[in-house]
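Data first, discussion second: the structure below is written as structure tokens.
Every protein chain of the complex appears in place save one, which is left out.
When the chains are written out, they are named A and B in that same order, and each has its own residue count from 1.
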Amino acid sequence: MPTVSSQDVLALAPVAILALGGIALLLSEVFLTSGKRGYQAFLTVLFAATAGLTAFGATPGKVFAGQATADAFSAFVTITVSFGLALAALVSASWLDARGAERGEFYALSLFAASGMSLLGMASDLLVAFVAIEIMSLSTYALAAWMRRGKKPAEAAFKYFILGAFSSALLLYGTSLVFGATGSTLLSDVARGPLQAGGSALLSAGLVLVAAGLAFKVAAVPFHVWTPDVYEGAPTPVTAFMAAGVKTAAFAILARTVLAAYAATGGAADSAFPRVLAVLALLTMLVGNLFAVPQRSVKRMLAYSSIAHAGYLLLGVLAAGLPAVRERALSGVLFYLASYTASAIGAFAVVGALESNGQPGDEPADAWDLERLAGLSRRRPLLAFAMTVFMLSLAGVPPTAGFVAKLLVFQAAVGAQYLALAVVGVLTSALGAYYYLRVVVYMYMRPAAEGEPAGVTSPVLSVALAVAVAAVVVLGIGSEPVASLARAAAAVVR
Amino acid sequence: MNRTFSKLALWAFLALLVALFLGYFITRVLPDYLPAGRAVPPRLGDLVFYACAAATVAGAAGVAFSRNIVWSCIGLLIALLGTAALYVFLSADFLAVAQLLVYIGGVLVLILFAVMLTNRIGEVNVSNQSLGLGGGLAVFAAVAPLLMLVAVLVPWPVRPPGPMAPTTARIGDEFLSTWLLPFEVASVVLLATLVGAVVMARKELKAD
Partner (left out) sequence: MTISANWYLLLAAVLFCFGLVGVVSRRNILVVFMCVELMLNAANLTFLTFARQQGTMNGHAIAFFVIAVAAAEAAVGLAIVIAVFRTRGTLWMDEVSTLKN
């Protein structure tokens, strides 16, 4: 019978800190006397920072009989998620405060979600991954329905819930088939292949279903139908957190699963698995970018752009199947996730700052469209500058983080002989530059319409935007420290 | 009148199609893969199995295809009861009871609650982009044969049923040894659910 060592417990420290932080914020609401909630966001940032720091401290190795792995990879995921959580908490503070909807439960649910994401970065067992996904998803369903002014938010939560539950069911049925074929749910056992002679079909079917379930979470085409509506309907800071955190965590477990699947089906070249993944990546890049172009609502455009970015990330995961370029591809994916976290949260934060204040009776959020950005450079020069930086990063223009990230991923794809896909990636990025730069053009070249609201800003939001801008620029110019961290993280995953 | 009749005819036709497909598949295609050479007359236990399986499939079909949401609920009840009975066949007595208590006593009652609370919600289309019946049948035709084939490709040996020993204690051991990590983490799932459900079911937030 396996026993629990102190190493097992210590490895889970980031997860535990985030979950305990959630409980602390729940209690903060109970003992609240003054009615001032400004400190809750800072408390959240504090817990996120602590979790991120402890992620470094864990002794690398498998814990809980191989069900979880604490290594540089999981540390990188935890740090990225914590960074995203801290940024999103600051953005939420100003957004919610302006609408009188700031409560401890909001931060508590964000922290629970982040603990699930952190665990997902560690999970090396399909059942643990399932439970971690459920922590993440159940919290984000509730966050998506946080504000219910108008019809859209509740419907967004509804849609997110139904499709999330459906994807969990796919994942679980796939897990059950994998369990039958390999006698275990551990990814290390899955990598060894089927137990019985005829079990390879069982295993393949199971792995395909698991991958389909995860593809829902990363919003890969054709499993993306929920994304635009949910991202549009959810409160903007929640959308930011969903886009960054859920994507990071889901790609972490997807990468581990895909690598195990490659090992189980014997090499990358001759099995159907990489081909399916390649088709997914191709469709995701094309559909995400093509559908983003006609969108007039910036939030919806960013939702489609998040699908497009999932396509580039899938390309990286696909390239990781080849052992020769595995380390480069995975480190590219990790770097991409970090850069996307900073850029996307920043972009959504600017969108949120410009949204109408949502006085009771208004229909907020969905009334937003591109024209409202016109002349922002004169009204709010700093906000316009920040938005420009984020747009350039999302478009992949040097010297921002997005450029380095795209470069790393495309280089890995070329290295793995996926030339056509890399070309499609570059071409669709060029298309992406059109709709991102359109936003910049509106901000700087169009005169402002009459009577546009100045938007909300608060010191907290300024701090968050400054940090995000700094992260995007630093990751773009001096990318080496983070890139080497990503390489170290990628080196330990097999 | 004419419309209801044509609708009914369409449904009957589709049901016939599905039944024909399943029947053909199970009697013609699958026996090639199933372990052969069982000329044993069926025993009582086998007949009970077939009855339970048939009830479960019928219930599932009711859930998926019934137009009336109450019939869908009853179908789900039958399907859940059928699977609970099959759990007993698989010598999972404790799980069968848990299925009765949690699924039928909890989940199904929750769903019934929701149905009665919101009996108009079905008419108001809550923007679930469905592919419609054609899309559903297409998905069925694409996925079902594959999954059913996969289910029978490995000829699993027939296991003699063990003695019906209670499994409760062994499951408890499993939870606290092999599955300690998910067991502990499941508490966070429940906590997040609790908070999330309260958050969503409460009234709209106002500044205080």
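We adopt the following convention: a residue touches a chain if its C-beta (ideal position, glycine included) is under 8 Å from a C-beta of that chain, and two chains touch if they have at least 3 such contacts.
Not measured: the values here are computed from a predicted model.
The residue from A:Gln7, A:Ser176 or A:Ser271 that touches the chain not shown here is A:Ser176. Listed here are the chain B residues that touch the chain not shown: 22, 26, 30, 33-35, 38, 40, 42-43, 45-46, 49, 53, 56-57, 60-61, 63-65, 69, 72-73, 76, 79-80, 83, 86-87, 89-92, 94-95, 98-99, 102-103, 106-107, 110-111, 113-115, 117-118, 120-122, 124-126, 128, 130-133, 135-137, 139-140, 143-144, 147-148, 150-152, 154-161, 167, 170-171, 173-175, 178-179, 182-183, 186, 189-190, 193, 196-198, 200-201.
Residue positions on chain A in contact with the hidden chain: 127, 130-131, 134, 138, 141-142, 145, 148, 150-151, 154-155, 157-158, 161-162, 165-166, 168-170, 172-173, 175-177, 179-180, 183-185, in rising order.
Everything below uses one rule, namely that only the chains that are shown with their structure count from here on.
Residues of chain A that touch chain B in their complex: 1-2, 4, 12, 15, 19, 22-23, 26, 35, 63-65, 67-68, 99-101, 103, 105, 108-109, 112-113, 115-116, 119, 125, 127-128, 131-132, 134-135, 138-139, 141-142, 145-149, 155, 157-159, 162, 177, 196, 198-199, 201-202, 205, 225, 229, 360. Taken together, the chain B residues at the contact with chain A in this complex read 126-129, 146-147, 149-150, 153-155, 173, 177-182, 185-186, 188-189, 191-193, 195-200, 204-208.
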